[in-house]
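Here the structure comes first, spelled out in structure tokens, and everything after it is commentary.
Here the complex is missing a single protein chain, while all its other protein chains stay put.
Moving on to chain A:
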Amino acid sequence: MELTVLDSTDTQASGCSSSGCGSTDDQLAHLPDEIRDKVYNHPCYSEQAHHYFARMHVAVAPACNIQCHYCNRKYDCSNESRPGVVSELLTPDQAVKKTLAVAANIPQMTVLGIAGPGDPLANPERTFATFRMLSEQAPDIKLCVSTNGLALPESVDELAKHNIDHVTITINAVDPDVGAKIYPWIFWENKRIKGREAAAILIEQQQKGLQMLTERGILVKVNSVMIPGVNDEHLKEVSRIVKSKGAFLHNVMPLISEAEHGTFFGLMGQRGPEPEELQNLQDACAGDMNMMRHCRQCRADAVGLLGEDRGEEFTLDKIEAMEIDYEAAMVRRAEVHRSIEAELNQHAQAKPAAPTDIDPDARPVLMAIASQGGGVINQHFGHAHEFLIYEASPAGVRFISHRKTDNYCEGGDTCGDGESVLSRTIGTLSGCEAVLCSKIGYEPWDMLEAAGIKPNGEHAMERIEDAVAAVYREMWEAGALSAVDEQLVVA
């Protein structure tokens, strides 16, 4: 089992330390006020906000100007949930119509993103036509765009014109030799360019674009895909450089490389990182800038809260039939946003019981939580598609990450397969010492105990941070944390 020991300076910098996700002390705490004002209601940027505010993506930009080894351009699949996958490609007019329909029906929606499939800036007409219409017709919606960065420098002025204040650049390398293992080729100045030369051009454009955006006061988040054996060590350097150039968040995401997705890496047998490897790298990159820990790597046409997808309610034929009065919707949206803000402020004031009198040398403990949202423990172990991982230490409770599972308990006829799915689920919880859920059956109970993970159903409907703090205290009182066990510390 691996446990990282959290030193006190890191605790300060990483926020989320005492209240987990409260808006006065969340992972955005280090940001200047003007940036926090821009992102406090952005579900992708704030661990707290994503329980309350929703986002949507529209797929208007199909073409791409580079090839990544983790991407398969055959993106039309309705059963998969991952970036680049989409079931409906929209024209700019359709995208605007869909956005207005979603914003009117889901007033919690604050953000519209264009993230492909393809590169939005390799499709400038479609992307900018969409932004132009939306900034006129729906001025209360924040606009964001994700790009590979190749065409970024030439697009910065246009982006600034449409008042887009968030751009995500995917930067997987700053060294062309590393880049060449990730990008086989780019389309540049009307030619295909391969290998190291291609990676060098791409990297130069990304860095130039990053600098141009921050100079204009446009927020930049950097996404990186962690590819074991390729860029895992290198991403620490990437993190350092993009921070120094003014990126406000760095989001390190795990490579998705199942062979059935048909990507080069998938077919060639490149593995993705284990949850613990990812977490260790995220910790190493944290430093003076916080890491995004709750990214769900959503579909390019996802609609709704993070972790849910209501896209089915807003297919083209369905929105065609909807009558939207956006003026009225805007009034209602403003009301809903105000009441969410009030609730968030209240949460921020309600500090959880920090385990103050616990020996500062007590070791930290990871716990897994089954939750359907709302910041409380409210899900049956067997129904969880993902677990939230929290760390309790004498410094407090903080959110670390989420880990996906195939939920094993689908009832009835699928139960024959239950056991192997259950053991896979338990495998994804490795490193955790307790799992907190609303209920749990006998069979998983026994298997969890055998794996050294303590099941706990006593804190159903309680706030996550409070329950984690309480369980940590019980462990302390039972003498389970007394000293740092040498074997558990990872150098």
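Note that in this section a contact is a pair of C-beta atoms (placed from the backbone, for glycine too) under 8 Å apart; a residue touches a chain by one contact, two chains touch by 3 or more; residues count from 1.
Following the convention adopted for this analysis, contacts and distances are computed from a predicted model.
> Since a chain is absent, check the UniProt entry for it and pick the matching name: "Ferredoxin", "Protein-methionine-sulfoxide reductase catalytic subunit MsrP", "Extracellular solute-binding protein" or "Phosphoribosylformylglycinamidine synthase subunit PurS".
"Ferredoxin"
> Quick one: which of A:G195, A:G246 or A:G441 touches the chain that's been left out?
Counting the whole complex, the residue in contact with the absent chain is A:G195.
> Hey, which of A:Q270, A:S371, A:S393 or A:T428 is the one touching the hidden chain?
Among A:Q270, A:S371, A:S393 or A:T428, only A:Q270 touches the chain that is not shown.
> Of A:I203, A:V230, A:L249 or A:A370, which sits in contact with the chain we cannot see?
Touching the chain that is not displayed is residue A:V230.
> List the chain A residues touching the unshown chain?
That gives, for chain A, the contact residues 62-65, 67, 73-76, 118, 122-123, 125, 184-185, 187, 190-192, 194-195, 227-230, 264-265, 268-271.
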